[in-house]
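Data first, discussion second: the structure below is written as structure tokens.
All protein chains of the complex are present and in place, except for one that has been dropped.
Residue numbering begins at 1 within each chain, and the chains themselves are lettered A, B, C, D, E, F and G in the order written.
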Amino acid sequence: MRNSRDAFHIAVPARDLDAAALFYNKMLGCPVARRYADRVTFDFFGDQLVCHYSPDDPVVESPTLYPRHFGVTFREREDFDALLRLVNLRKVPVFQEVRSRFGGTAEEHSTVVLVDPTGNLLEFKHYTDPRMMY
Amino acid sequence: MRNSRDAFHIAVPARDLDAAALFYNKMLGCPVARRYADRVTFDFFGDQLVCHYSPDDPVVESPTLYPRHFGVTFREREDFDALLRLVNLRKVPVFQEVRSRFGGTAEEHSTVVLVDPTGNLLEFKHYTDPRMMY
Amino acid sequence: MRNSRDAFHIAVPARDLDAAALFYNKMLGCPVARRYADRVTFDFFGDQLVCHYSPDDPVVESPTLYPRHFGVTFREREDFDALLRLVNLRKVPVFQEVRSRFGGTAEEHSTVVLVDPTGNLLEFKHYTDPRMMY
Amino acid sequence: MRNSRDAFHIAVPARDLDAAALFYNKMLGCPVARRYADRVTFDFFGDQLVCHYSPDDPVVESPTLYPRHFGVTFREREDFDALLRLVNLRKVPVFQEVRSRFGGTAEEHSTVVLVDPTGNLLEFKHYTDPRMMY
Amino acid sequence: MRNSRDAFHIAVPARDLDAAALFYNKMLGCPVARRYADRVTFDFFGDQLVCHYSPDDPVVESPTLYPRHFGVTFREREDFDALLRLVNLRKVPVFQEVRSRFGGTAEEHSTVVLVDPTGNLLEFKHYTDPRMMY
Amino acid sequence: MRNSRDAFHIAVPARDLDAAALFYNKMLGCPVARRYADRVTFDFFGDQLVCHYSPDDPVVESPTLYPRHFGVTFREREDFDALLRLVNLRKVPVFQEVRSRFGGTAEEHSTVVLVDPTGNLLEFKHYTDPRMMY
Amino acid sequence: MRNSRDAFHIAVPARDLDAAALFYNKMLGCPVARRYADRVTFDFFGDQLVCHYSPDDPVVESPTLYPRHFGVTFREREDFDALLRLVNLRKVPVFQEVRSRFGGTAEEHSTVVLVDPTGNLLEFKHYTDPRMMY
Partner (left out) sequence: MRNSRDAFHIAVPARDLDAAALFYNKMLGCPVARRYADRVTFDFFGDQLVCHYSPDDPVVESPTLYPRHFGVTFREREDFDALLRLVNLRKVPVFQEVRSRFGGTAEEHSTVVLVDPTGNLLEFKHYTDPRMMY
């Protein structure tokens, strides 16, 4: 369990800040904390996500999940399911459909991967055994 | 404030898993949650950090803070200072020395940037006004 | 999630303080924190509500929900249902019966609107997806 | 102390949604949760504030603090002071300068009143004795 | 909700300290915090109960529930049921069997009253609507 | 530490309900949760206090602290001092002035005893070592 | 309930630190906080476990549960069951299969005992009535 008073923060490139705001705020429902000419910051599920304006960031034709992605591991299954429902209702771009991984092992978990307009990959997970979250 | 039962997770490349373990566990004091042949997972200040074995990840001669980095924004100044003390005592590689930014504005904060063996940049921050954390 | 140590406070007019006390304390079950000649303060579901004596406040024949109302958004459905049960048992004046809004979208929620003796409107809500509470 | 999982919500008129966003987000630092054609919702110090587009809302020449205003009562003095600092740094419009009220009584508290572009009044308070918050 | 860092404390007479310890510790499972020649203190469901040695306290033939008794109001039904189970398994003296009161009103609650060796009455309650706990 | 979701409750006699409301609400600042013909219930520092109308309760000429009293043990010294300040400002009837007891032992604590209009004694305490609270 | 900011710590002998790490980290999923030449420290279900290198610690042919063992008492049954599932999936060495003890009494609980490579015994428990945890 983490200290709820601190916040993780992550900065990622965004080729288009309006597209980023559309994806993170309108689709994923993350409040917009601040917007400047060169960046937008979001309250991303309680942590801080910063999209830096990077118009020259190369377009990745085929993004891969490894080695670079980020996301949230939910403690409760109902929060994972609420995210899935949101993805369906708002037609959030999916990179990899929801699936179960490592079934029959202690690491068993459900996972879904989304992709933002710049090609950053977001993975949301839920573990059958919450002690495996780390 | 975030929901302390969920965890953020982030995956980054590591050209050498032993070097990653040395940096994150021995230097920064992050517990090693799991180690597999192709990755190590850490309890990174309460969130999950995954270092994926990426031997072919290009060596970046001059990494830049933007657009890609991650880290922790501390709620309490004493936690930021404890991190600085740890960096000094264990000689953790520093990319950008501690400095104050945006002094005299509401966004005023202290920041220090570290660099891991693969060149990933980690920023730790503390805001004078905690409401600016997002 | 909010900081539970701070309190929201809201001041609204009351043409009759006894009627206000009857409505908020006897009917809605909000403890009376303080009563002065010109106001009554209530612990309104954990926040502070102040009814200011305003005998000359105009009587609104047809109050409208927009743009001005206040209330509580419950995190748990059972707390919303407990409020409904209270409204029924104590025959609290209802301005708009419980209904579901925006069904089939992410903003889907249940809502009921009450009206106090001065015509102030109180809306109580519960969202299917708690991330839509804001 | 209140239940931190529920949220208070309040709806107020806004003659101009852009001006409201400038005031609440850029000045007071409240994240923008959602924006529609007819309203903007903010995470207002942990609670929900909804500004409803009301272009015909009458301009009030001399708004009065009573009977209608809203705001936050801080539990810790340092949070009240941080709000004052923010007001000064960003030159947030002040309706009534910070002052101490009821000195020498149990109800003693500090208070400052701000005014938003539509004339809604916001009061921020801190009580010497936190039990008097209600 | 109350501040979990403070403790309520109550002092009651005990004609026999051993009998009091048998009742509160062995039967009700309250840890014995301290024992002196003239008193025993218990961690009574998280609060402090002090039994003062009062050998001359008059024996009350027919104790009455009003105006003087104390006890715990449980937030969760399962905690009330666990108390009932404990009472049955350990044959704790019951003054008034479990019953439901005020059915069909907002104040509806379940209640059971126990009696300690000195005749002090303990009431344990659970309200259908937790907001009625006060 | 206790479970903050449950509440202690205590019922005491009151020869005069108005006098009880004056003492507990107006002087001590405890919100009035409910008032019926035969009782008033207060949110007494987070727990429930019920004053039962007992007009025939005998007047005790010289009440004694033992064996029967109740009150709050504060975890933080500043909360004890705030209570003292309230007592002074509002001239709450004091039965025993603030004093230090058991100085030089582990049980060292400060204590003040108040008396309500019916003669019930209320003790407020603060221990130098919080582990001695029980 | 305990203070979540403090940690219990326990030091036990380990004849082989690699074997200890295999057992506590790989099998039980406890993060490795620190490793030195003479010890390994684990985040053992939130507390600190230290395995001290003790190559000459005598091999106990028939370890006994009394008087020396340690472990965790889970508040929620589902956490106990998750531990059992982990034990089965990863084939953690069991000293005493899961069983129910003291059925029909207030002390009723489920228990399972594991054994680490050095012969230290670990007991995990869950009580039907959580007040019996102590």
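Simple rule for what comes next: contacts are C-beta pairs under 8 Å (C-beta built on N, C-alpha and C of every residue); 3 or more make two chains touch, one makes a residue touch a chain.
None of these values were measured; they are calculated from a predicted model.
Considering the full assembly, G:133 is the residue among G:19, G:89 or G:133 that touches the omitted chain. Counting the whole complex, the residues of chain E in touch with the unshown chain are 25, 29, 31-34, 43. Although one chain is not drawn, its touching partners on chain F can still be listed: residues 1, 104-106, 128-132, 134. Where chain B meets the missing chain, the touching residues are 29, 31, 45-46, 82, 85-86, 89-90.
The rule we apply is simple: only the chains that are shown with their structure count from here on.
Centre-to-centre separation between chain D and chain G, using Cα means, comes to 51 Å. The geometric centre of chain F is 44 Å away from that of chain G, both derived from CA atoms. Within chain C, the positions touching two or more other chains are listed as 1-3, 29, 31, 33-34, 43, 45-46, 134.
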